[in-house]
Structures are given as C-alpha cells and as structure tokens.
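The complex appears here minus one protein chain, its other protein chains still in place.
Chain lettering (A, B and C) follows the sequence in which the chains are written, and residue indices restart at 1 in each chain.
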Amino acid sequence: MSKKKETSSDVEHWLYAYEQMAKIREFEEKVNELYMKALMPGLAHLYSGQEAVAVGVCEALHLDDYITSTHRGHGHCLAKGAAVDRMFAELLGKEAGFCKGKGGSMHIADPDSGNLGANAIVGGSMGIATGAALSAKMRGSGQVAVCFFGDGAVAQGLLYEVMNMAALWKLPVIYVCENNNYSEYTHRSETLAGEIIARAQAFGIHAETVDGQDVQLVQETMQKLVDRARRGEGPAFLECLTYRYYGHHVGDINRTYYRSKEEEHDWRENHDPLKLLAEKLIAQKLTDRAVLDKILADVATEVEAGMQFAINAPFPNPSEVNEDVYV
Amino acid sequence: MSKKKETSSDVEHWLYAYEQMAKIREFEEKVNELYMKALMPGLAHLYSGQEAVAVGVCEALHLDDYITSTHRGHGHCLAKGAAVDRMFAELLGKEAGFCKGKGGSMHIADPDSGNLGANAIVGGSMGIATGAALSAKMRGSGQVAVCFFGDGAVAQGLLYEVMNMAALWKLPVIYVCENNNYSEYTHRSETLAGEIIARAQAFGIHAETVDGQDVQLVQETMQKLVDRARRGEGPAFLECLTYRYYGHHVGDINRTYYRSKEEEHDWRENHDPLKLLAEKLIAQKLTDRAVLDKILADVATEVEAGMQFAINAPFPNPSEVNEDVYV
Amino acid sequence: MSEREITFSEAIREALAEELRRDPRVFIIGEDVAEAGTPFKVLSGLVDEFGKERIIDSPISEPGFTGVGVGAAMTGMRPVVDIMFGDFLTLSMDQIVNQAAKVHYMSGGKLKAPIVFRTTMGATRRSAAQHSQSLQAWVSHVPGLKVVMPSTPYDAKGLLKTAIRDENPVVFIEDKLMYKMKGIVPAEEYLIPFGVADVKRKGDDITLVATSSMVQVALGAAEKLKEIGISAEVIDPRTTWPLDKQAMIDSAKKTSRVIVIDEGYEQYGVTAELASVIADGAFYYLDAPVKRMGAMNVPIPFSPVLEDLTVPTEETVFQMAKSLCQRS
Partner (left out) sequence: MSEREITFSEAIREALAEELRRDPRVFIIGEDVAEAGTPFKVLSGLVDEFGKERIIDSPISEPGFTGVGVGAAMTGMRPVVDIMFGDFLTLSMDQIVNQAAKVHYMSGGKLKAPIVFRTTMGATRRSAAQHSQSLQAWVSHVPGLKVVMPSTPYDAKGLLKTAIRDENPVVFIEDKLMYKMKGIVPAEEYLIPFGVADVKRKGDDITLVATSSMVQVALGAAEKLKEIGISAEVIDPRTTWPLDKQAMIDSAKKTSRVIVIDEGYEQYGVTAELASVIADGAFYYLDAPVKRMGAMNVPIPFSPVLEDLTVPTEETVFQMAKSLCQRS
C-alpha cells in the first residue's frame, strides 16, 4: 500500500492521499445510491467525512501491518489497499466479493492488505488487534497492529482489558479512536464521562488527540506512534476528531432529532478533509485545481467501473452455504 | 450497624471498631482451623490482615446502605453487621446459614444488613453495586452503595463500563479497591499497568489512596466520600493499601514461590491494623491494654460459640435442593 | 372485548407503556432507547411520556448496563433491559446467568432479581453472522431464568406484561422480522401466563411444534398441507421455560407425527429439547421419529441467496411434513 515508499516526492505522496480520500468519498456515494435504489441487501454505515483518518493512519503503515476495522469500515478497507470492485461485490453479496459475499459490509476482510476484518460487534476487534500485536512481537516480524473504533466503542470494557495487557507487555498496537461525536443517535456527551485520552493515559499509554480532518496531521502523528511501536516502545492511543456526514447508517435519513442541519453543514463546509488538503496543496503551490480534478475524474471512473462489475457479478453458488464453516 | 451513631464518645466508637476487627480476625482463624481439620466443605479466602478496610468502610455507612462483596468477603459481611453464628453455619453448608447453606463462603449475602452478597466472579458485582446506587437514586432513598473488589479485579472491563455510567449519572456509589498486592499467585506488578486511581480519575471520578491498615484513616476518608455521594455529588473511588496474611485461599500454604516470608512478616509486625489502632488508642491514653484484652476475650467467646452452633446445626433437608430456584 | 389490529411493535410498546404507568418501579435501560426509540423504533414515544429518568440511554456497555439492571432489580426496581441484538447476549451472559439467574437460589431465597431482558432474534435481514442469531437455546438451558418467545402481537403484549410482573429474571425474545406483523389485540388489559402452550391451529394428522416466527411458518405450511389433505396441528409453547411439556405430548399422542421448528442453530438447539421431550413422553404413540428443523448449522451468511437457505420455510416444513405423512 503506502505509496509514500514508492514515490519520489512529498507532492506525489499527498496527491496519492488525496486520491485515496476521494476514492472513499466516491465509493460511499455509490453505496448510498445502491441503497436508495434498493440494489444493496441490508444496510451500510458510510464513512464519508472521516476519510482523513483512515488514509492518514494507513499511509503510516506497511502493507503487512495489521488493521482491525468496524461496522463503519469501508474507508479503512480501501485505505489499507483493497480493490474497489471486489469491495462492491462483497457489499452486494456476490461470489467475487472479498468474502465470497458471506461477510457483507460489516465483515469485509482483506488479509492480503493486512485487514483482519470489519466487525459488527462494537469494540469486538479490540482483542483481535491486540492479539495480532502480541503475535507480531512473538514472531519478531516487526509488524504493528492498528485497532480502529469509534467514540461510542470506548464504553466497552474490553478496551481497558486489552490496553492493560498492551501496556504491560509493550505490544506494538495503536488504538485509533475516531471520535465523530455520535454513537448511533446519541451524542457523546450523554455516554462519555471524562476525557477519552485520559483513559489510555491511566494505563501509562502514550496518547494524543488530533484534528482528524487534516490528513497530513493524522499521518505525521501516526507515523511517530508507529515508529515508537516498531522500536518496541509499546502501544499508543490516537484520538481523531472527526464527523460522519451521513446518518448512522444509510437508512438514517431524518436525524434532526439528534443533530442539527447547521452542525452537519458546518462540518461539510469548514472541515472537509478533501477540501482542506486541496486548499493547502494549492496554497503551497504544490498542485493546481486541474490536477486534483483529474484525480477526481479518474477515481469516479474507477469506482463506477467497480460498481458495474459488482452489479453484473454472479451470486455465490448455493452449495457455498455450508462451506468455510470449518477449515 | 454503625455504632458511631449510638455511642456517646469517640473512644467508644474506636473500641467498637477494634472489636469488629478482632471479630473478623478471630472468625478467620477459626475458619482456617475448620479447614485444617477438614470440617469445612470447599475452600475459603481469608480476610485476615485487611480488617481495617472492611471496618473503616462499613463504619461510615448506615445499616440500609448497600455493599457488594467478593470471594474474600467474610470481613465485609461481619463489618456490615452479620451475625457470627449464621455465617459459620453458611460456611459449613447448614440450614441455619444466611443462605440456608446454598451459597457458602463465596456467596454469603445478608440483605438485612445491606449486604447484597459475595461474588465468586471476580468483578462480578460491579454492575450490581452500581445498579443498587441507580436504584437508590431513582427511589430517592438516600442510600449509598459500596462495591468492594481487589487489585486483581481492576483488570475486568466491567469496572470501566460502570464507572462511566456512575460518573455520567452521578450515582451514589463508592468503588473500594482493596489493593493487597496479589491476585491469586501473581504480584500486581505483573498484571497492573499504570496507577489504579488514575483509571477512575480518567472518568472524572473523585479518587483517593489511603493506608488501608489504618482504620481511622479509612473511616474518615470514607465518611467524606459517603457524604459527597449522599449529597448527590456522585461516585468516588477509594484505593486501600493492604495485605492478606494467609494464602490466596486456605489451601495455599506453600507460597514462597510468589512472595517472601519476610514480606509477610513485615506486614504482620509493622502494619497490623489491630496493633496499629491499639497502639494509637493507648498512646493517646484513650484506653488501656486491659480493656482491649477484654474485648479480645469477649470476641473469642462469641466466635467460639458461633462456631459450635454451626458445627452442631443440622444440614438442610434434601427437599431444599430444588426450592428457591424461582421466587 | 373490543378488537383492534396493531403491529407486533405496537403491542410491545403498549405493554411497556402500561406497565410503566402502573408501576413506578419499572424503567427501561439500553442503547438508544430514549429519543431514538431503538433502531427498530419499537420504543418510539415512550420517552415523551416517561422522561429520560425512566427511559435511560446507556453507553455501549452491554455487560455494564445489564449488571446495573440486575443491581437495580435486587434493590426494589423492575428494570427492562434492552439488548438490541440477541447476538449481544454473548457480552452479557455473566450478568444474566451467573448473577441474575442464581442470586435467588444462592441467597437461600433472600434476594431476588425481577428483571426482563428484552432482546431480538432472527435471520434473513441481510445482517450477517453477528446480527442474526437466535440464541434462545443458551438461556433456556439456565435454571433460574424464564424464557419467552412470542409469535403474535397478542401473545407479545400479554406475555411481556406477565414478564414485567414476574418476580424472576425473564429473557424475552422478539423476532425482528415480526415487528411489522399485524394482529388482533384487545384494548382491555390482559396477561398471559407462562408455561401454557397455545394451540395455534387444530389438526389431526401431524403436529408442528414451533416457536416465535416459526409459528407463522408452521401455520403457512399447515395451510399448504391442508390442500393435499393433511391436517396439521400447530402448537406454540410460547415459553421455552417453563415448558408446557404436556401440551406437546398430548398433541403428539393424538397425531402420532411431529416436527419441531425453531430458528436457532439446529445442533444442540431448542429443537433438541422439544424433540426429546416429545419422543420420550409420546413414545408409544409415535408412528415416525420426531423431526427437527432448526437453522442450518452455519454462521449466518450475508448474501441473500445463501441466507435464505439457512432457515426453515413454509416450503421446507411442508415438504418435511408431507414426507413424514408418506404422501407423495
């Protein structure tokens, strides 16, 4: 994944980050469309608005580093390197999907790019990520593991159990909390006492909070934490302040009872990760609008093609139903 | 319970605290004897050494305040006001026991004195205590709830889930951590990252650490926390530094592989809660040795009588076996 | 009795509202239960009448808020704990099984935990392996718990009110697929006792014992069977514990052929208990082995074409019944 290693300049790297964020944005737009057209089975939790977190974090990782993801996991999956077409195929329950259609949106996994899977149990992957870090340490592989989760998930006790172990055993794991202010239809002020990072610090874990809409800041901070972890200096906790543009899931349309249109508007207008990066790069004269537009157009083409591939792909054979229960 | 309210002087109160501690000490000596003589079914986790915690905490409570207790719960039960004879009866599985012999050492409960029960699941009662506090608040009863647990139990995620709720909802619950340095056969340095009270503070919970061998200090600190809680100022966390004199349970005899005889000796000699209180009271000329010896003698008589009562008490009728499954 | 048609959701909501009104000790705790009324909107509006003090939004802490409920129940309240998906029971099992279910017995009858754990079950919502399970077998296995599985709006309302008034911990399991189903529910108050099976359809040739939404599947199959001249009796135990063994056995004795149907995994599932109770109790009357139909023994797949294969349907029940009655 991380193009950074392959590109010659910083510009190219940030343009790649821009492309990745654009791809996620476009992907989610199409998912929403598919849902609205009743072409998608079940539900999906869109990542739109949070792109800088997934991309900033994953760009600080190697392809063989691990991530564990969440119900809101499309962004993590793409940012870590998964292909658009097979992701769409999974969302539509098709044989060509990353999980042969057996997992769907909430369980996409792509071990080839280090993604150990989305999880439909809020907080359910905290142990898995920590165990992957233990495994990396025991095998001396030099890998790190990243655990993505939301502000709602920090209410799950499992987090404190595994942070304790990670701290005691100096495991190369980084807990990335995407604080988008809401768990489902409830604002975090109703469910979160105290400060999030204080909870990690209480275990002696290095913790930081960053603006999660600034992909450069996310990546740079993350790079520091990853380097520490790889050097054997133990776990870290990164809180990224962010926002989801859409509802909790695609069907959550009327949401003024829990948050205002103004608030949504403010985030979209004044804290959009794509806009922010574009403005910075243009202001620094590192690129121009045309280049960025070209990226957007290319991404749109790729995403559209991936979606069409998935729509036309066949469903799994019924005999698949009782395969893969056991190895 | 709390004699404080009934007695006219401080002296009487501290003599009562001395008596309570002595009773626990003597009770546990007899339990150990019963076990050694193979008169007791199963196991027991002795509270000897930690008496100042249970007594200091419970003396700051009203009879109708709630406590939840642990596998090491005899001290809590006695300190909250339970009778010696029926406790022994429970430990021996007799009909006259607090739970008709169905609970045993690890499940003694005495709702009449506010004890909602010992618990054999480490950390298992953290939700119950917090729920009792919610209930007290909803009923406007003015009661507080105290949750006892060990330094090992803070590794259970449940604690963080309920502390979060207690902080958010300002519940009248006080989490009392008896830090005796060991969970089973493992020193806390191997299982505890960071500082215990920082974990409560991260939730915005008021937290303090005290010398758990000093019953006066425990009670005074606890009184402050209880008063706060009763005034609606929310939960608190009290860490008491203490030590268990015996093994993890009565059968844990050869324990030098996890802790030294010197360490045990030092605690018994230099940090004994009974000795400490006796010395203080005598130094302040509030009492003399004879008075204290009389207390010890009376307690010994009471405990011996209680034990004999239990030994001679009948077992439950076999028909009891499937009663009390449902109300 | 005045008759009205309301949905399963409305029946649940009515039961809760009536009990909240009747008894100030009753309260609800769970994730997004207040303004959102849960993701299924089953509780919509309750917070307006009863306020946020009694309809309590909790953090995402299943073990925690379940335990808080248990403690409140032990100290004089009547909590209804909302566990959004039955799959999340996995997180709360210690509090339900080791604490709530046992505290009465362990305390020699001195303590009790009158509490309702409302949760959901049911596949075919394309929600995949962690949001589709039907784990009634687990809780039905535990002495000290009662387990309710309503199959109609009428039963849902009457049984839920009984559950809230029960002095014991009750696990109340709703099939998400039934929330929109309509049925006749009297406006007057009524309760339905636990441990009393209901004959949902009378018949002579074969007995279909079914739970929750599988009752609807069985009724559909019975309709089809009628067309080929097979008269099927449909028995709904309504509570898997206490279990009305006699009703099942009596029907089996009459028809001599039985299929038991439940949406939990078939292996070691509810169907095993029902089948073995019937095979024992009606041994000398059976003309064929008792047949079990549960969910396929696989994690529930996401893809619709696969998921639909995993649950008993009217058609598969019909086929099984037909072959059991040896008609072709």
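Here, contacts are C-beta pairs under 8 Å (C-beta built on N, C-alpha and C of every residue); 3 or more make two chains touch, one makes a residue touch a chain.
If you're wondering where the values come from, they're calculated on a predicted model, not measured in any experiment.
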Which displayed chains make contact with the chain that has been left out? A, B, C
Which of C:Thr75, C:Ser140 or C:Thr239 sits in contact with the chain that's absent? C:Ser140
With the full complex in mind, choose from A:Lys37, A:Arg139 or A:Arg231 the residue touching the hidden chain. A:Arg139
Consider the whole complex, including the chain that is not shown, and state which of B:Ala79, B:Ala120 or B:Leu296 touches that chain. B:Ala120
Among B:Met106, B:Met163 or B:Ile197, the residue in touch with the chain that has been omitted: B:Met106
Touching residue (missing chain; options C:Ile6, C:Val33 or C:Met106): C:Met106
Using the touch definition up top, pick the residue from C:Met84, C:Ala129, C:Ile164 or C:Met178 that touches the left-out chain. C:Ala129
Under the stated touch rule, tell me which residues of chain C contact the chain that is not displayed. 63, 87-91, 93-94, 97-98, 101-102, 105-106, 128-130, 137-138, 140-144, 240-241, 243, 264-265, 267-273, 275-276, 279-281, 283, 286, 288-292, 297-299, 301
For the chain that got dropped from the picture, name the residues of chain A it touches. 66, 68, 97-103, 107, 109-111, 116-117, 119, 121, 124-136, 138-139, 145, 157-158, 161-162, 164-165, 168, 323-327
At which residues does chain B meet the chain that is not included here? 41-43, 93-94, 99-107, 119-124, 152-153, 155-157, 183-186, 190-192, 257-258, 315-316, 318, 320-322, 325
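The rule is simple: only the chains that are shown with their structure count from here on.
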Which chain has its C-alpha centre farthest away from the C-alpha centre of chain B? A
For chain B and chain C, what's the span in angstrom between their mean Cα positions? 41
By the touch rule stated above, which residues of chain C touch at least two different other chains? 58-59, 61, 63-64
Listed in rising order, chain B residues that touch 2 or more other chains are 157-158, 161, 164, 168
